[in-house]
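Certain chains of the assembly are absent from this excerpt, and the rest are unmoved.
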Amino acid sequence: MIVITSPHIEEERIAEIVRQIENSGVQAHVSRGTDRTVIGIIGKADPHLAEHIRSMKGVENVIKISKSYKLASREFHPDDTIIEVKGVKIGGNNLVVMGGPCAVETPEQIDEIARLVKAAGGQVLRGGAFKPRTGPYSFQGIGIEGLKWMKDAGDKYGLLTITEVMAPEFVDVCAEYADIMQVGTRNMQNFDLLRKLGTINNPVLLKRGMSATYDEWLNAAEYILAGGNPNVMLCERGIRTFETYTRNTFDLAAVPVVQQLSHLPVIADPSHATGRRELVETMTKASVAAGANGLIIEMHTDPDNSATGDGVQSLFPDQFANLLKELEQLAPLCGKKFDTAKEPAEAFREWKK
Amino acid sequence: MIVITSPHIEEERIAEIVRQIENSGVQAHVSRGTDRTVIGIIGKADPHLAEHIRSMKGVENVIKISKSYKLASREFHPDDTIIEVKGVKIGGNNLVVMGGPCAVETPEQIDEIARLVKAAGGQVLRGGAFKPRTGPYSFQGIGIEGLKWMKDAGDKYGLLTITEVMAPEFVDVCAEYADIMQVGTRNMQNFDLLRKLGTINNPVLLKRGMSATYDEWLNAAEYILAGGNPNVMLCERGIRTFETYTRNTFDLAAVPVVQQLSHLPVIADPSHATGRRELVETMTKASVAAGANGLIIEMHTDPDNSATGDGVQSLFPDQFANLLKELEQLAPLCGKKFDTAKEPAEAFREWKK
Amino acid sequence: MIVITSPHIEEERIAEIVRQIENSGVQAHVSRGTDRTVIGIIGKADPHLAEHIRSMKGVENVIKISKSYKLASREFHPDDTIIEVKGVKIGGNNLVVMGGPCAVETPEQIDEIARLVKAAGGQVLRGGAFKPRTGPYSFQGIGIEGLKWMKDAGDKYGLLTITEVMAPEFVDVCAEYADIMQVGTRNMQNFDLLRKLGTINNPVLLKRGMSATYDEWLNAAEYILAGGNPNVMLCERGIRTFETYTRNTFDLAAVPVVQQLSHLPVIADPSHATGRRELVETMTKASVAAGANGLIIEMHTDPDNSATGDGVQSLFPDQFANLLKELEQLAPLCGKKFDTAKEPAEAFREWKK
């Protein structure tokens, strides 16, 4: 931590800053420049200290050199975290594919899609039972009933399941039915939710907030890790920028950046990042080339009639199967393993409009 | 609602879109252009319909002409909403000032600050008992005990109180102790929290999300209004942009824009919007000139030692008192009433460092 | 300047960094922390040095403490710059109002508008003869002929004139006809244009780039100042953000920030910042409250038929005159002088549709 003082600060003011620093049990190291005096702080400072010093008169800026998160950092945990659930490995050189509809609609819908995800080579079934919606009059999800249908489908076809949990009070019931808990972009800093997720064992997929920096995102992960749950994966799903042609701006460099800063697996979500079906396949491949540890992709047997309108970004089953076929060849060039899809892509064509 | 089709769409596809529209109980009006066919939807469409049509093949875009929120809109409620709490009016031509520390620290601190807020002419005491913090190791607030201290201080000096509520399960206890519930920027789309706040009677100050559009903000208000609580005020607190010199970018045009779109009072928060004490006074005056119905300003008797480090954006008591004196003259030029501060500003000087 | 090294850097690497620093004629001051070693640079470093050191191995970051601009800085020139042109003072406690159409259209149009600007109390006539347009097929301006018409109108009514210059080769001709040269937002970093403007004496109004930081903006001003032209004023005209309801996001805090960092006058442009006529009056008042040294406002006698379509953000003459009347009362509360408009606002009503 480095304290930059204002130009022309008086000596007694510097002395006061040094006294405050040393009172908190760390050392201060004063370095007088031509314009400004800089005070280095040596030792493990209380997270509080930076904020306290920044609010003192005569202080122009306080620059944190060490990161504010610890358990999430690569320095603390040099090896890749590999999360293992029912035999599926997430992290390291494994490539995991999560596919499914935006929302669970009917038992038949989720059963049929689960069958197709499995047949195409996916390992995880995605589907929302509780949906975060901008306005109160939009479809808000099927609720707990949908979780049950999804669990049945996952069990039947041997798929893990992932679903979004939107509030602390629903964590227990979601964790009972689904394998992986998803935190949505709007909830990345819902700290009570993060704390609650720190108390369970299910892995958590933490989506990046719409305008969250890498640092804030990793600090959000730290809330879960600090609570005792080490099974966190991060998900880049696009950020909000001035460009509105795509639903969000897919910040693919986040994948290698966060893999350097942290040991946690990074999953890419090309569906929400682009919001346009015709971009999903290309950006899935780009995600793998960027080093993503996995993908979460919307797929629907009848996207024109999806319950949430996110059909516009959902792949048809045959597109999904063909894409996974392509990943088989691409993954090894990018240091990843990816198993073969089980059925020929033609088998998926019947759903195509 | 207008549907824009892809160029060269086939006639049977247009017919299918029209059929889907009319099936939902509204009328379709087809207009064939040189390049594209446009289908207007006449009547009150289901909120679902836009999303459904957008996901159909042959549809390039669906443009909503009517707004997705209703109760929050100026069209629905042409007159300004005026929220009245214990004799204080918020909205219309009243200017309300909320002042106080970022966090409640001790009973003495909040009592002293309350006395000064009242003496300077403020009507509402702000103070956080539960604090949303980026990292899990930062000070998280005093908790319920702090709410009690704040209530005591408010009662003693005849001030309303406002405090942030961070999760649905804390709404009831916060509503018991504080007059106004604040929803923080990170929780603007915590829909479970919004729904819960729709079930109480206390007024709610809804801060704009860090990267929320006006439309998303008003839709968030709609969640509370639709739940049955009509007492919502909006708070512009800066948005996240590429400019990082200020803590956020203060989007002051949001004040007149939202007052046109909605009947709800708009409060400005120059402290969080700028994050720098030396800008707060100027931007408070700019907020009043922009037509704000009120202000929420951080003030601390010892900002150098504030518990959260937000001291850097807190005014000293005499700055706060002087500023309110200035607003007395400014407010009438901007169509607002503002009562005189009770004590001369010199009385506040002792807290100045 | 502070160099932050990577964790676990070897001693010889530190020595190499120190050697490179000292070779450039400044001193290095090494400070070893728990995690990282920090090297302070003492003395006036070559602007090159930071960039050179940042590219060395073992260097994690280089933080500049001193600013890269000098002539534009408040530290270099503590007093406000006051630009005086033909008796009109811009800067300090003077409030200057520039008004007129987006584009010069006909001699009659600019004559009539000039008369109204003068009558309402404005001091400067604005008008574009060369227009920067997103697409090549839009109206590109009248050209040099328009400059002459504008000069005639300015001379006739005793107004200064301001016009946009878009390329180095047009600087001389624009400077011959107009008093103040405007650099548009798209040209803020057109360095050849800036250099050329450094060689003339006419004042320059430098608009902030659509996504320019304060630092980049002041560095752009530095190009002009370093060329020998001290008469630079800055213009905040809104930045590009995710919010598209307004044409741009009006970053009004830029006014007091830049006035702290620099001695140059700051002009606000509420017309381009909002892009909506119904917001211009309110945001003009907010600009004055934020401390702006002047305003540049679009006004048109027939905005429905303006040549560029910017009519949508142009005030009608009576709105303009009324607004200036209001500024008379507001300006003194914000530390500014503003002279009375010469004619009653009713006189302007005939142009109102």
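We call the chains A, B and C, going by the order they appear; numbering starts again at 1 in every chain.
The rule is simple: a residue touches a chain if its C-beta (ideal position, glycine included) is under 8 Å from a C-beta of that chain, and two chains touch if they have at least 3 such contacts.
Bear in mind that the values here come from a model prediction, so they are computed numbers and not experimental data.
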Copy count for the complete homomeric assembly [3 present here]
4
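Keep this in mind: only the chains that are shown with their structure count from here on.
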Numbering shared by both copies at the subunit C-subunit B contact, with half separating same from different:
same
Gap in Å, rounded to a whole number, between the CA centres of subunit C and subunit A
40
Measuring from the mean C-alpha position of subunit A to the mean C-alpha position of subunit B, what distance in angstrom results?
28
Computed distance of Cα centres, subunit C from subunit B, in Å
31
Any chance you could list the residues of subunit A touching two or more other chains?
211, 240
Tell me, which parts of subunit C touch subunit B in their complex?
211, 213-215, 239, 241-246, 249-253, 255-257, 260, 273-274, 278-279, 282-283, 285-291, 326, 329-330, 333-334
So in the complex, the part of subunit C that touches subunit A is made up of which residues?
2, 4, 7, 29, 31-36, 38, 40-44, 63, 65-66, 75, 211, 240-242, 244
Where on subunit B does subunit A make contact in their complex?
47-48, 50-52, 54-57, 68-69, 132-139, 166-169, 186-187, 189-193, 195, 210-211, 215-216, 219, 222-223, 226-227, 240, 303-306, 308-312, 314, 353
